[in-house]
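For this depiction, one protein chain was excluded, whereas all remaining protein chains were kept in their positions.
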Amino acid sequence: MKLKKNTINNLITYIMVIAAFLLCQWMLASGKMTRSLKGQLIPICVYIVMAVSLNLVVGISGELSLGHAGFMSVGAFSGIVMSAWLAGAFQMENEIVRLLLAMACGGVFAGIAGVLIGIPVLRLRGDYLAIVTLAFGEIIRNIMNCLYFSLDGSRIRISFNNPNLPGTILINGPAGAAGVDKISTFGMGFALILFSLFVVLNLVNSRSGRAIMAIRDNRIAAEAMGINVTKYKMMAFVTSAVLAGMAGALYGLNFSTITASKFKFDTSILVLVFVVLGGIGNIRGSIIAATLLTILPELLRAFNDYRMLVYAIVLILVMLMTNNPTMRAFFERLRPKRSKGEPTAKEGESA
Amino acid sequence: MVSFLRFFINGISLGSVYAIIALGYTMVYGIAKMLNFAHGDVIMVGAYVSFCAMQYLQLPPALSVLCAMVVCTVLGVIIEGLAYRPLRQAASLAVLITAIGVSYFLQNMALLIWSSNPKVYPSVFSVGAIRLFDGELLITSETLLTIFANIVIMIALTLFTGRTKVGKAMRAVSEDKGAAELMGINVNRTISLTFAIGSALAAIAGVLLCSAYPTLQPTTGSMPGIKAFTAAVFGGIGSIPGAMIGGLLLGVIEILGKAYVSTELGDALVFAVLIIVLLFKPSGLLGKPVHEKV
Partner (left out) sequence: MTQRQNEKTRMVPVPTYAIVPERDVDKRPVLEARHLGIEFGGLKAVEDFNMIVGRTEIAGLIGPNGAGKTTVFNLLTKVYQPTSGTILIDGKDTAGMNTVQANKLGIARTFQNIRLFSNMSVEDNVRIGLHNQVKYGMFSGIFRLPAYWRQEKRQHEQALELLSIFDMQDMASVKAGSLPYGAQRRLEIVRALATNPLLLLLDEPAAGMNPHETEELMENIIKIRDKFQIAVMLIEHDMNLVMGICEGICVLNYGRIIAKGTAEEIQSNPTVIEAYLGKRKGA
């Protein structure tokens, strides 16, 4: 049977990720990886998952979301609490299982947040929807700043704006979580990337995914074809939130201390930059952009103080190069002409 | 009661700053249909320029404001010409990311020039204060000046867009770029002008903001920028009176929320009110509802 074009495309994406993972493993084993890069491995995995999940909202569902870091923070803190609870109340030794459960917990809570936010947000359109997602992201961060969690024996205690809790404090309001058991592993990060790819790519090539894309392309026509717009927008939004929550849990359990200010508006924007630079709706592009842009500041170390400035200039130039018609035409001409490997659909079919 | 009044006046004052920034957002959005995320950072640049003018050149405050306005105007026009104009036909998301890039650029440039150490902005207009209720209610001259500046700018802008030829051209471009061009309006120049006005306002806002909250850092502009943007959406983006009302309401809600509800949740409250308003009026308080033609 002839493989379909997007099946091949998806396979390339999976192979690319697996190859990159193997390369990293080889570099780790042979000691070729610098220390700073080693420290970046798990964050890179997290940002890839964040970018892939945000692309589901921005690229596939066509809604601009500026509050994706909010879901990440919900995932991070619920994951941290879950992990501490499992360790404290059940003496769970197995870190892999604990991490898995913490990630699941992060996904569930971020998903709940996604539903709660999605109900009002998805009634709005365009820039108004974007600003409301931004607002929700900020609200989540503010609320996180007021939440206190403690482990009292085998019970989790929660309070709002009241730091005096019995037991060991897990999350201390604006001071965040400290003394977190660092159980995240690069292997798990890789597994999470594969999982999110599996979910997003399979969703896109299914009945539900097609409905989501139809709404993006033309909402009115989609309604006329009997597609429930709210249901499918919600599906994309919540799925994306769940994946971001899982990534958040992985992120939270990778550092010994973490505060809610880590998940500011800037983080949402950072992830959005990955998505746009990688190509809106292009999952593989998101992965590449997230990886490169996370390493880029490291690579720009030679520029020292200028490195964030160079980063900004690179960002602007890339946007101009890829979006300005004159410049794009110029770069097209520079590129060596390839003979087209696969015939266009029309030629291929009629031959 | 007196304390309520004090918070209320502080709210109006902060709201006036938001309103002036929001005017810049709303005008640029109305005409270029883009979210200029770098606007908040232009505020920061304006504040730094006026700071330097006073500190190092020993210029009087009024002249330093003028300096800031000139620098920001030029900056705004350059940003528009270099970064946004080449993307006029591009997808709005691409422009948004470029604006974010410009924002990073300005922040890091400021970091290199002025370092991350906060500068203490001198009180520019301390000519005393009004004392009411036996000195319990203190209205500083900065507060009065901010409110006054806001009113003047509002009136001037309304007259400008309503009465002058250039102002009418701006409105025409924001209605329909193509049609305006056919009527012989130079769209590019009109958009540049809008950026110039918006950036000059940002400079004023920067000075006023730092007179009230004297810590000046490269990131000073970003949060007020986001809030002013929220204010613009709140009032109905594209609408000048909307930006004004949105800004004032936001300022009052923020200060009262911080005073009476919770300091940590003041910002959350602002955003919560925004969400509630948008749910009932999906295009803001004074925004025109958009109908999609089938």
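In order of appearance the chains are A and B, and numbering begins at 1 in each one.
Basically, a residue touches a chain if its C-beta (ideal position, glycine included) is under 8 Å from a C-beta of that chain, and two chains touch if they have at least 3 such contacts.
Given the structure is predicted, the values throughout are model-derived calculations rather than measurements.
When the missing chain is restored to the complex, the residue among A:A130, A:A211 or A:I258 that touches it is A:A211.
When the full complex is taken into account, the listed residue touching the unshown chain is A:A222, out of A:A76, A:M188 or A:A222.
One chain is missing from the display, and on chain A it is touched by residues 5, 198-199, 202-203, 206-211, 213-214, 216-218, 220-229, 235, 345-346, 349-350.
Operating definition for what follows: only the chains that are shown with their structure count from here on.
Our note on geometry: chain A versus chain B, Cα centroid distance of 31 Å, whole angstroms. Put simply, chain A touches chain B in their complex at residues 58, 64, 120, 123-125, 127-128, 130-132, 134-136, 138-139, 142-143, 145-146, 161, 173-174, 220, 265, 269, 272-273, 276-277, 280, 305-306, 308-309, 311-313, 315-316, 319-320, 322-327.
Those residues of chain B that touch chain A in the complex are listed here as 29, 35, 83, 86-87, 89-91, 93-94, 96-98, 100-102, 104-105, 108-109, 111-112, 226, 229-230, 233, 237, 262, 264-265, 267-268, 271-272, 274-275, 278-279, 282-284, 292, 294.
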